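What you see is the complex with one protein chain gone and the rest in place.
And then chain A:
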Amino acid sequence: PGCGPFKHRVEVDPKFFDKSWKKLDDAIREIYNHNASGLSFEELYRTAYNMVLHKHGGRLYDKLAENLKGHLREMGKLVEAAQGGLFLEELQRRWADHIKALQMIRDILMYMDRTFIPSSKKTPVFEHGLELWRDIVVRSPKIHGRLVDTLLELIHRERMGEMINRGLMRNTTKMLMELGSSVYQDDFERPFLEVSASFYSGESQQCIERCDCGEYLKNAEKRLAEESERVSLYMDAKTADKIANVVDKEMLSIHMQRLFLMENSGLVNMLINDKHEDLTRMYDLFKRVPDGHSTIRSLMASHVKETGKILVTDPERLRDPVDFVQRLLNEKDKYDEIVSVSFSNDKTFQNALNASFEHFINLNNRSPEFISLYVDDKLRKGVKGAANEEDIETVLDKVMMLFRYLQEKDVFEKYYKQHLAKRLLSGKTSSDEAERNMLVKLKTECGYQFTSKLESMFTDLKTSQDTMQSFYANLSGDSDGPTISVQILTTGSWPTQPCATCNLPPEILGQTNMGNADIKATFGDRKHELNVSTYQMCVLMLFNSTDTLTYKEIEQNTAIPPVDLKRCLQSLACVKGKNVLRKEPMSKDISDSDAFHFNDKFSSKLVKVKIGTVVAQKESEPEKQETRHRVEEDRKPQIEAAIVRIMKSRRVLDHNSIVTEVTKQLQARFLPNPVVIKKRIESLIEREFLERDKVDRKLYRYLA
């Protein structure tokens, strides 16, 4: 034998196969003994080639298999014999040897791989070698169990805080992966996930007894990070999601309710105490947990509703409308921040919040009135009066958010008009621009109809001012006459209040409860100019002819309604620094038997003294009933108009559908009561706009 062209003469040798095989057999042995350097690749290749050429591929293949098995068994024994911690190392070493050997063997038998194997459909050499390794070494009864146990044991130790040989782990799992993904999954991944589940089951049980919610979540987060790192360091990437699911389930999902509801540390506690970090962690952790976010959402929503309800029904809070609204705004700010910082502005959370706010704000039917009073307060006092340095604009925007929650926007409209009128007529608005801004916001929200009357109130004011200017320009210096200031009010635009009677010294037509006047008054030797309301003016003018009057006399002479009169007298006699009248007795409240004296001892540092402006006030109970009654009356025609519109277009419709449609049409302004809708339908039947169907009494027909 030597190099040379391949000649036929070789085939006649009966011992050809055995001789050839022996060469290969020896070579393989050397390879496994780390003695490959002395071999001639070319010669071996040629040998194998010839064997295959002479149709001995099958026998060669079988012989090879036998051969490999033999070597593998030997290696297996060595691995089995390894003690304790050396087991994995030995396995790795042998694996590395085997791989190297296989590579060489494959190269040698390349021709067989390329020609014989495809046609006989046998497994290629390298692959076959791996399969044999798998079956004889890895899955050998004495090795397999030990292998898995060792791996899991190490992982457990690492979980408990020990340092382990990660490189070894990686190599071992890589080996399993190379043996086939099902090997990795069946032999390692599945048991891994199983023990992990029971590990975390135990861990979570312990932890939840010991820790509060925040600590527990920190721990869960830590564990998740660990597992993720572990996978990236020594497992197949696909295991990452699977182990994450296990941890999620055992640590988070199973204990979810208990965690959220933990007293003094659970979700509600975190919300109350603005624990943003904890909340962020909770949000992130429960992202993947089934129903995680929806549970957080609904717990948050019911908490907000509850605290909101307490807020709006607390009788203490209801005494100060401005404070009431401020608290609502604070609450909104608080939760907006939580949603933004911790819940990454999640829209579904924002929506849940909105729904909760809408729910509790409407539990108190004075909310519309109070919100209007809040705006009134801000527009009077301007930025200087604001509680913090927020721009007025920002405050109004926030108020608009509350406005959107109102179901009875028409009630708000009524009050806003009243309050606006008072502001305008008493000149008590701090910034025209701010007023107009507010109107623009309302118009954007509710449409033109809402604000058209309000806007015309502004126009009237401008007209008044212009007219007054030209009036005074035309006066030829008659400065002794009383100065008057007149406001022009377009009928219909301004809110009318039941215009109470009042005997005015000169006859002035108008809204007697809203105007103001400047009076020159002399106290002893001091002269002051008093800015007073119309009512106050009437009362004070009485004292021109006498120094003392009883309550009854004043009432009779001015014909001012008692409720207003008492308020008026209080502002003249009971306010420190503004007491132009002296009351007898000196009590705080006005009673029918009181007497009033002109207070010539009154003094003030200022020449011009403002006495009691017409301030928008929270309505008294009867006033409130009155306003509500008017709102209800206003709603009736709106409901009827909606019914007629709907019936005109649909012609025939059943009762429930009408109720649904009407509600839909009107809900931007208020929520109509189904009983009221029914009554309106009956009224329309009576007036022959509609009739009942002759056959189906639940149907109504439009009568053209």
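Definition applied: a residue touches a chain if its C-beta (ideal position, glycine included) is under 8 Å from a C-beta of that chain, and two chains touch if they have at least 3 such contacts; residues count from 1.
FYI, contacts and distances are computed from a predicted model.
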Per UniProt record, name of the chain withheld from view ["AP complex subunit sigma", "Sorting nexin-4-like", "Defective in cullin neddylation protein" or "GUF1 factor"]: "Defective in cullin neddylation protein"
Residue of A:Arg29, A:Lys222, A:Lys287 or A:Lys679 touching the missing chain in the full complex: A:Lys679
Contact set of chain A toward the excluded chain (per top definition): 654-656, 675, 678-679, 682, 685-686, 692, 697-698
